[in-house]
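Yeah, one chain of the complex is gone here, protein chain that is, but the others are all in their spots.
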Amino acid sequence: MKNIKLTVNGEKFEEQIDNRLLLVDFLRDNLSLTGTHVGCTYEGVCGACTIHLDGDAVKSCMLLAVQADGHNITTVEGLSAEGSLSNLQQAFNDEHGLQCGYCTPGILMNMADFLTENPNPSDEQIRHGLIGNLCRCTGYVHIVRAVKKAAKMLKDGAREDRT
Amino acid sequence: MYPAEIKEYHKPDSVEQVLEIIANHEEGESLLLAGGQSAMQAIKSRMLRPQCIIDLQDLQELKTINDESETLKIGAMVRYCELAKSSALNINFTGLKDAAAHVGDRQVRNRGTIGGSVCWNYAAACTPAAVLALDGSMHLISSGGETKVICADDFFLGPLDTAKSESDVLVSVSFKKPKTRSGSAYKKWGLVKDALPVVGIGAFVKLDSNGSCYEARIALTGMGVGAQRATAGETLLLGSDGDLQSIEAATESICANIDAPTDLSATSDYRYQLIRSIGTEVILTAFKRASI
Amino acid sequence: MTSTKDSSSIEWLGERLARKEDLRLVTGKGKYLADIAMPGTLHAVFVRSEYAHANIIGIDLTEAESLPGVIAIYTGENIKDRINPMPQAIVQPNLSAKYPTFWPLAVGKVTFHGEPVALIIARDKYIAEDASELVLVDYEELPVVLDPEKALTRNSTVVHEKDGTNEIFSMTFTGGENEESQNSNEAEVNAIFDSAPVVVKERFKTHRTGLTPMEPRGVLCDWNESDGLTAYITTQRPHIDRLALSDILEISAEKVRVIAPRDQGGGFGVKAPFYRENIIIAYAAKSLGKPVRWIESRYESLMNVGQERDQINDLEIAADLEGNLLALRNKGIADNGVGTTGVYWGFVMPFLGAIELPNAYKWPKAHISLKVATTNKACLTPSRAFGHFPTRFALERCIDMVAHKIGMEASELRRKNLVDALPYTSVTNEYYDSGDFLKVWDTLVEKADVPAFRKRQSEALNENRYIGIGFGCGVELSGVASDLLVPMENQPGYGAATVRLDPRGKVQVFGGDAPGGQGHETTTAQVVASEFGIDPAAVVVTTGDTGTTPFGSGSIGARAGSYFVSAVADACRELKEKITRILAYDLKIEARAEHFEFTDGEVIYIGDRSKKSSFVSIVERIIMFPINLPENEVGGLDATAFFEAAKPMICFNADCCVVEVNVETGDFKILKWITTEDVGNVINPLVVDGQMHGAIVQGISNAVFEEFVYDDQGQQLTADFENYKLATAADVPNIDIHYATTPCPHTPLGTRGIGEGRPSSVPGALTNAVCDALMPLKIEITELPLRPNSIWEKIQQSKQT
Partner (left out) sequence: MHISDSIDIKMPRQIVFTALTDVEILRASIPGCESLEALDEAKYSAIILSKIGPLKLRFKGQAELLNIVEPESYTIKGEGSGGPAGRAKVTAHVTLLENNNSTTLTYDVNAEIGGKLAQLGGSLIKNTAMKLATQFFQTFTESLSNSVGKLPPVDVANTSACMSISRKLVIAGTLLGGAIALLAIL
């Protein structure tokens, strides 16, 4: 057991946890932040559990919760203020960038990070950026469109974005 | 699948502390965790059951790229995403950039490190092959605090096997800057984009003032044995100016001298064909980069 | 039922409305099964067989049971006298077959790698996994049955001994009901083949692949004495699951409530069967009196479900030199796996595949038969385009081979033989109700511009570049009428919906089918909004809870756009009748429903537009103030409607793809994917586009990247996403969609159900394009997966000859 202190979506937490607890389980089970999903087993390939660790998109199933001690985490729940959508979330809604929505939180977290690095991405760059997120419903077409739209919205400063 | 019990977890902030923790445990009890992008797969599947995890993430001293006059020194905890973006690798060591930019996916590159990858030496991994091609040296500190430098040729022993002992800590990977023009490249093929390489090839060529190759290194991965040199191909590049004929002779010679396995991903013959095809492209690129 | 639309119903139909459900899904507020919290929930982990076929000599639980935190462990032996075995009528098709007997946990022996052997219940999922490692099962290995053809031979080991054979199902689909007429039909077909100028005969193989919803399966059960069992299940058919749980566990049906969570991470058919895991989790919750949750890992999922397509089709086509198709002959063999999956049992998929084999072509004659073999592999699981992904691959590929033999453009040969007048009954007796295949086809071919492509192709070849074009098409079921679903799955096909108005003029819709991401909340709201002339935001849709929804057979076979929304429309119209009856009475006019218009929140008398009421007031008046009503009228606005089309309905699509093949490595790139669709009237183009994109990419991913592999001991080697490879965004093309629709005359809104069968035309079109690119090398590919490795081998062979 270990005591950890960390910030999740701007809120400070202190918890006593097992060393072996995965970060994704900590977020889901201990903090009830169930927007972060699990879609594969040990391999860490699907990307549904992607979160931001100190601003970088990483897979929370490939980290132990104890590793997040002292760090700053953002989950999909923290991507926008309650009652509003970020540009990226809005673009996914506008362009039908999701169907079942299971992979979506991971995709949003990865793409939010991606867009800060690639403010003006090509389709090919977006597709390459999405390799770490499997989606079974959309065929990715609308996802690419949504990310492109979000890039434009961000550039146009269409609205305040907290990502 | 969830990890089996982990009795201890440490997050030291200096190499000395790491060595101390290792020393306080029986051999084989502790595991150094770098980015953890491979190790966690093994831990979650319970193939790996470390009693004690030593997390290296707070070792700031291992996180820098030092572009020194004669060598490029990359801290063991430098991440793929940083390698892929680093301008320090632009001139001679583009091959390492090529490899780092296509390891796994963005999330993996945001977390995985050069040190973790070379120490894990997975059977099909890009970074060890690129480091081997670029003649990297591993700088280790052993339990007594003494420094060891092991060159890539002596470091990579086989899948999951390296010359690093369990009580060693890898602190950096360094590359000697060639005094003459040089170029490097790395490319892989997988069934889906950026997957673990079915075949991955790195090449490094040094050219004299006439543009003729006087030293060449080629490394392969994906053959089931981890990163491996393909010396048979290298000798055929000596004296070449990057002409297609010598390059094709080199890849053909690699095929004749290396075992390629058949598995779920590809047949042996197809791997050879990929060596020919990708190998030619990679070596050509290395020459081209050297000629700029 | 009326099929005419009033003008107000146009407004929301066809609108690219952003989805309502997205607002919770993009903010992480979706509630999937694993997100449902119940205090005191215990966690379940299965111990699964490590062998494909072995007797269970004994199971030692001593160590596992003594682990702190372990609550209970179940094995086949200790539950078999307390739980009724499968099969049970509710989940057994009306097809003559050798149904295996089995319990949720293996009894006596295991029959595939991954079969549940024991169930651990613990306070924590980590502890449950610790305990699972301590369960010691003593196995005695048995010979494994892995090859479907060998399985059907007399000397083969038999997987289910009681049957004495591995032939779980066989059928002849042509020539009528009795053996004599079938034989004479076969003789006629043989005669055509004997004299036909062109015959192509090939063995087509499709590998084991299928669909993997991103959310694996899960079950959360709770029990109390007064309410009985509440079971949250990731399922497409909660009402069937409810009856099955009631029958198997002998819990009176009124005490079983099944809830499919409102948010489900994809289904694609994989969540349509009734699974054995449901039974034992419900049993454990009832026995322990505590909530029990099982969340399937991806590892378990890939070992147990989502495996489909595993067929061999010995297909022959006879044609004349002008490209007229004369006859079709096919002998199918399918690898069923163990067959221990409720509702489908494996063979229902190849059964449907054989029925759908003839596709959109006019076949004067055909002989189609099928044999399905039980093997020691996971049971085939429905996966979008089930059964006919393999048969359509065979057919579409073979048609191209005929075209090559005759020297005709494959697209022309197809057009020449497409069914050109509907309705039409296929050679396998499938009814094609309506549509215009030629319109769809011609639209596609125009977009593809074959002559221009041929020019580009020959120019490219001069530069040693190999590009190719490929075509394929598919007639797909648009919902499944009772006519087919009763004999096939022993379940009704009608759609059912309850529409309930509240006094504030808002609408609740209840549907028994349980979707998994297809956008039903939005499209249903659009239908209701267009019927009542209100905003879709005022409509709330509840699905999948057997406690609140009318009976439905499930979210399967493209039922939503055909059957469900039709029931919704009918229920709305029933309420509109009542609203207008009472409004006419209040307005003191003689008028019926068709004299009123529901638009912009008002109900307006068309004869005098000043005579009207706001929608909210009239609704409130009827629900809350039911006085001064017409004679025999009572208050309240709540209607349940059932929709059944007299005959089955279809939708139709056609694909064209352009590829470039690297002849050095066999690698290929899809340069373009064009598709034309007849989906009937479109409720929401965004949603329909999304369905098409997803289905086509699933088809590509199945055809190229994904494959379930068993070794020669029956060990499943592809139980993770590292080895079972799904296409990533970087591996697949953009999709160019065109619509060439014909409104469906049999549904109230002219809509067709779409999506289920959509991947079926993909593997043929794609492989045809690769073969077209390689025409100079005369390469015909007859097996999937379509991998660079195998293409390269074909190129090598071709170079040698």
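In order of appearance the chains are A, B and C, and numbering begins at 1 in each one.
The rule we apply is simple: a contact is a pair of C-beta atoms (placed from the backbone, for glycine too) under 8 Å apart; a residue touches a chain by one contact, two chains touch by 3 or more.
Given the structure is predicted, the values throughout are model-derived calculations rather than measurements.
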Touched by the hidden chain, restricted to displayed chains: B, C
Touching the absent chain when the full complex is considered, from C:N324, C:T542, C:N723 or C:S790: C:N723
Touch list for subunit C against the chain that is not drawn: 50-51, 132-133, 711, 713, 715-720, 723
Missing-chain contacts mapped onto subunit B: 28, 31, 39, 42, 45-50, 120-121, 123, 158-162, 166, 224-225, 261, 263-265
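Throughout what follows, only the chains that are shown with their structure count from here on.
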Category of the chain touch graph - line, ring, star, complete, other: complete
Best-connected chain pair, where connection means C-beta pairs in contact: A-C
Centroid distance [mean C-alpha coordinates] between subunit C and subunit A, Å: 30
Subunit B: positions in contact with at least two other chains: 1-5, 193-194
Numbers and ranges of subunit A residues touching at least 2 other chains: 18, 20, 41-43, 128, 131, 133
Subunit C residues within the subunit B interface of the complex: 125-126, 129-130, 133, 297, 299, 664-667, 705, 709, 717-718, 722-723, 725-728, 730-731, 787-789, 792-793
Parts of subunit C lying in touch with subunit A, wherever the complex brings them together: 18-19, 21-23, 25-32, 34-35, 37, 126, 211-216, 263-266, 268, 295, 297-299, 516-519, 686-687, 689-690, 692-698, 720-722, 726, 728-730, 732, 734-735
Footprint of subunit B on subunit A - complex, ascending: 2, 18-20, 22, 25, 41-44, 47, 50, 53, 56-59, 61-64, 66-67, 69, 110, 113-114, 128-129, 131-133
